[in-house]
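For reference, the structure discussed in these notes is given below.
Note that one protein chain is taken out, while the other chains of the complex remain in position.
Chain IDs A, B and C follow the sequence of writing; residue 1 opens each chain.
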Amino acid sequence: MYGELMPNTEPGRRFVALAEEHAADFTTRADQHDREGSFPFENIESLQKSGFMAATVPEEFGGIGLASGHDHMVGMSRLARGCASTAIASNMHLVSARTMARIWEQRDHADPGVVAATSAFLKAIGAGQLIACVPGTEAGTDISSPMAEVTPVEGGYVLNGRKMFGTLSPAAQIVFSMARLKRDDGGYQRVLAVIPRGTPGMEILDNWDALGMRASGSGDVVYSDCKLPAASVVPVGEWGVLGGNGGPLDTMNQAGTLTACFLGIAEEAQRIAIEMAGRRKGPRGIRMADRSGIQQLIAENEIDLFVARAALERGGRALDEAGAADTVSAEADAENMKEGQCMKRAVEGNAIRIVDRAMAISGGAGYMSKHPLSRLYRDVRAGPFMQPFGAYEVLEYIGKVTLGIDPPLDR
Amino acid sequence: MYGELMPNTEPGRRFVALAEEHAADFTTRADQHDREGSFPFENIESLQKSGFMAATVPEEFGGIGLASGHDHMVGMSRLARGCASTAIASNMHLVSARTMARIWEQRDHADPGVVAATSAFLKAIGAGQLIACVPGTEAGTDISSPMAEVTPVEGGYVLNGRKMFGTLSPAAQIVFSMARLKRDDGGYQRVLAVIPRGTPGMEILDNWDALGMRASGSGDVVYSDCKLPAASVVPVGEWGVLGGNGGPLDTMNQAGTLTACFLGIAEEAQRIAIEMAGRRKGPRGIRMADRSGIQQLIAENEIDLFVARAALERGGRALDEAGAADTVSAEADAENMKEGQCMKRAVEGNAIRIVDRAMAISGGAGYMSKHPLSRLYRDVRAGPFMQPFGAYEVLEYIGKVTLGIDPPLDR
Amino acid sequence: MYGELMPNTEPGRRFVALAEEHAADFTTRADQHDREGSFPFENIESLQKSGFMAATVPEEFGGIGLASGHDHMVGMSRLARGCASTAIASNMHLVSARTMARIWEQRDHADPGVVAATSAFLKAIGAGQLIACVPGTEAGTDISSPMAEVTPVEGGYVLNGRKMFGTLSPAAQIVFSMARLKRDDGGYQRVLAVIPRGTPGMEILDNWDALGMRASGSGDVVYSDCKLPAASVVPVGEWGVLGGNGGPLDTMNQAGTLTACFLGIAEEAQRIAIEMAGRRKGPRGIRMADRSGIQQLIAENEIDLFVARAALERGGRALDEAGAADTVSAEADAENMKEGQCMKRAVEGNAIRIVDRAMAISGGAGYMSKHPLSRLYRDVRAGPFMQPFGAYEVLEYIGKVTLGIDPPLDR
Partner (left out) sequence: MYGELMPNTEPGRRFVALAEEHAADFTTRADQHDREGSFPFENIESLQKSGFMAATVPEEFGGIGLASGHDHMVGMSRLARGCASTAIASNMHLVSARTMARIWEQRDHADPGVVAATSAFLKAIGAGQLIACVPGTEAGTDISSPMAEVTPVEGGYVLNGRKMFGTLSPAAQIVFSMARLKRDDGGYQRVLAVIPRGTPGMEILDNWDALGMRASGSGDVVYSDCKLPAASVVPVGEWGVLGGNGGPLDTMNQAGTLTACFLGIAEEAQRIAIEMAGRRKGPRGIRMADRSGIQQLIAENEIDLFVARAALERGGRALDEAGAADTVSAEADAENMKEGQCMKRAVEGNAIRIVDRAMAISGGAGYMSKHPLSRLYRDVRAGPFMQPFGAYEVLEYIGKVTLGIDPPLDR
């Protein structure tokens, strides 16, 4: 596809090639999983077998060693062309592994216990034996202020709470969940709880039933007096302070790679639209591609695709540069997060518009349930709900950071 | 609801009151029919019992005597708040009856046989004994150029062809379908075929399965050597010449009242959004309505609602004035059609944006299948596919009419 | 012009006919006044001679008796086609006269002194001997919170302050200005000061030099210990409370009729664009009107014109209905103001887009200073600055009123 994003690194090239192969396969089952709302276990298995699920694991542990956020984005956009649900599901795992890989890269300056634990994780993932998911959302709060809570008990903690959007949870062997822990002063700190599948008190519900991304396995995960050893509860920061899982860089990495999936949806929609316009004929045998209104819509889509790709490229490169920097100031963190949100907004908004125009070009055919556009139309709308900012607060955030107002959100 | 459209005539007031009552009932079943893709037979029955289905039938025949296109639009917008599928389905029948009523109103200047036939229809509808549907679309052509064809045989004609979007067909006792009839000079004329349910050779398929409007019963109607008496094939005009079923006025009436349904969807979405924003709380207990981003989205929706209502009011009044005019020039016809398309585009485009913002305000809740917004999001997208012009040709049409270019479409 | 707004009342028809005549004349001088930034005294004189400036004066006093806000809007849109600066300038006077006429219409329930004063004003205006302007804006505050202040002195008051946007002031014989007056409790009340031209201490500056509306005479009016008799200071309401000059109805009337001027600008731009497209040829002699991209832009303009007209019609009719109502609740006031702001936003936004597309259609010609489009492009941008709400606060206002939040603005 002319103009499509291209990887910059060698691991990136391997990752993208794998993504394209898988996409060609997954696209054949995407509509069926969508219709049924079933989780594509076979896709995840296939991604494990090929080494795709170990992409962000360092080569030392058997992975591909994908470290470029930019290239990670490129690959996710490719995979999402075939099945967006599988793409966002697998990405949950890939970013978790990438976060661990980053800790491991900085092992000389990190807590030895943490390094040992991440090494073990990376090794298991590299061996194709572990899938992780990271349900972060809860109703009525934001990701920096989890209401799920760990309480000290003898020998560790118990965790109580309910997470939504547990994407990939049906296939996860391990679940990472943010929670809060009461401090002595009455306030809270934010902790990361690590819960292996099968732990009593953790229930992974099969209740995902949404407008789109229906094969992403994004049901609830419920914790009821779920007992955890002390080592499975890791402090990560202050409760209620904006910032994500494992620092802004990881938040951005997660947000960016998720965002890339929506470019893939848009590219697939435009591909379908071009193919239909070239093939179908209207009254008096005139080809749709020769109608001026169709050309106009195709052109508007190309412009929006150009912009979405440009935005991801800029964001991806910024991410890679930030990752290479030695230290990052709090101010730069906020500016980086702001840029990431500008990218997210531009890409996802354009993707929605592109799919909508593809629908218009389809002339009614795309509105039928059996047509892939009707799936893309629903899948693409998920974008603006992706964390860390709701569609209704992202402008407030960007505006306040730009104007130097702190805190950047009234919530 | 402040600012909502209000009827101008007494029959209009009765019609709108009925629409509101039915909407309150239908809304309780709308999600279930949507999920199942089932046709709401009980809704149609209820509309028949209340006299709603006879609204456009003159009082002489037991109807409400609704003759104002404006008021008809108002009522459809109200009904669509409860169940948009039922609204567009019932409207197919209402506009057919209105077309007949118009013929009957001009009975002094019309063919006595036609007057007699329409009187019989109106009487049956007024008595609650007849439901009509008007499948008009065919794949690969436009409504002015039907490929379905009637061929003379002894004692009448046979009809062959396939119609799509046969909205309301599951409940129809009679089907009106445009077809073509070969003229002696080798060209075609356009005819209206009238086919009672049960006629051999007409198959009403139960194959409607679409992104939205899933309870509208819009499957295919197939004609295979369907034999019709001579009186059931009525000449209506030249084949391939733009203009609709029964003249531009009826085309506009049909387009306008259908368009009004999309205002109803938008009003319902905004009502839900306002209700959710006032009730739900986010982090730290702050009410969503007090977030500036939510206020902004609500405001943009109000502006778009204002515009959609204003557009329908203007279009409805123009329709009523055109209906009152003695004669209409071909040029005025084109200008009226153009204005109608401006209205359609403005209303449907705004409705789509309004539902999208309501989705954003819902903060993810609206993306769940069980939430009514997820249905409205799919239903509202049907608008731009509605005849007579596809989304990709309406600008060409409006532009050329404005610039005085004939023919107004290259198709 | 097909689809243009039409007056509903007999005085309206006279007013609109006059507006069209004047527009045909003013258009010949509009570019020159724009270039020079000169005030079109001869236009105002011409409007006085024809009776246009007395349009809103009751017939009893020699006026046209224009009382329909809708028809007033229609006339202003017509006049603005010829010269938008003259239109907004004359409108300042017309709405003042209309406010007085409304007081006079309710003379049975009003203060006899006020009735006598307004009668005298109306008589003078009806006789073509008086022009009024109403500078309301001050830097750093809003129109409900004037910082200009009257202070009691022997025999009356002195007024100090500075008003901006004193549109029409070069020709005004009398100036109405809102000011504040300290109450005994330390708070302020809002008062209307009436200052005849020539009053010592009032300086009407010739300092209007703006991007557009350059012939509107909108310079500053400065008050320096300007002495006024007691009868020239009329209490109108509480300081800082939203609401305009003489109540919401007059605020809406003023806002609506000003808004209508921007429709006129847009209509003129589209007329020019259509004329150019039909006449000009590009490479290989192909007429611009036959280019698909031009047709597309023309069509988008027609849709936006349709919407702008529909919005004004709806707003105008609502204004006339509100004027006919006996009493209006505070809640209805807010809802009416909200609807008026929705109308304003829709009309002005569309007008800006229409002129922009006309510029694109002109293909560079419209960018030349000598081309009328270059004036329309600058004039039309004035719309969003018009009171009572800035472009940056109108969404907050509409959103909060819709969500039932009080006060509707954080300022």
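Following the convention adopted for this analysis, a contact is a pair of C-beta atoms (placed from the backbone, for glycine too) under 8 Å apart; a residue touches a chain by one contact, two chains touch by 3 or more.
In this text the structure is predicted, and so the values were computed from the model without any measurement.
Interface note for the absent chain: among A:Val158, A:Ala289 or A:Ala365, the touching residue is A:Ala289. Across the entire complex, the residue among C:Asp71, C:Asp250, C:Asp320 or C:Glu396 in touch with the chain not shown is C:Glu396.
The residue from A:Pro200, A:Gly285 or A:Gly404 that touches the chain not shown here is A:Gly404. Although one chain is not drawn, its touching partners on chain C can still be listed: residues 137, 140-142, 145, 164-165, 209-212, 240, 280-284, 286, 288, 291-294, 296-297, 352, 356, 359-361, 363-364, 367-370, 374, 377-378, 381-382, 384-385, 390-396, 410-411. Contact residues of chain B toward the unshown chain are 292-293, 295-296. Residue-level contact of chain A with the missing chain is found at 2-3, 274, 277-278, 289-290, 292, 294-300, 302-303, 306-307, 309-311, 313-315, 335, 338-339, 342-343, 345-346, 394-400, 402-405.
Keep this in mind: only the chains that are shown with their structure count from here on.
One simple way to say how far apart two chains are is to compare their mean CA positions; for chain A and chain B this gives 41 Å.
Our note on geometry: chain A versus chain C, Cα centroid distance of 52 Å, whole angstroms.
Chain contacts: chain B has residues 292, 294, 296-297, 394-396 touching two or more partner chains.
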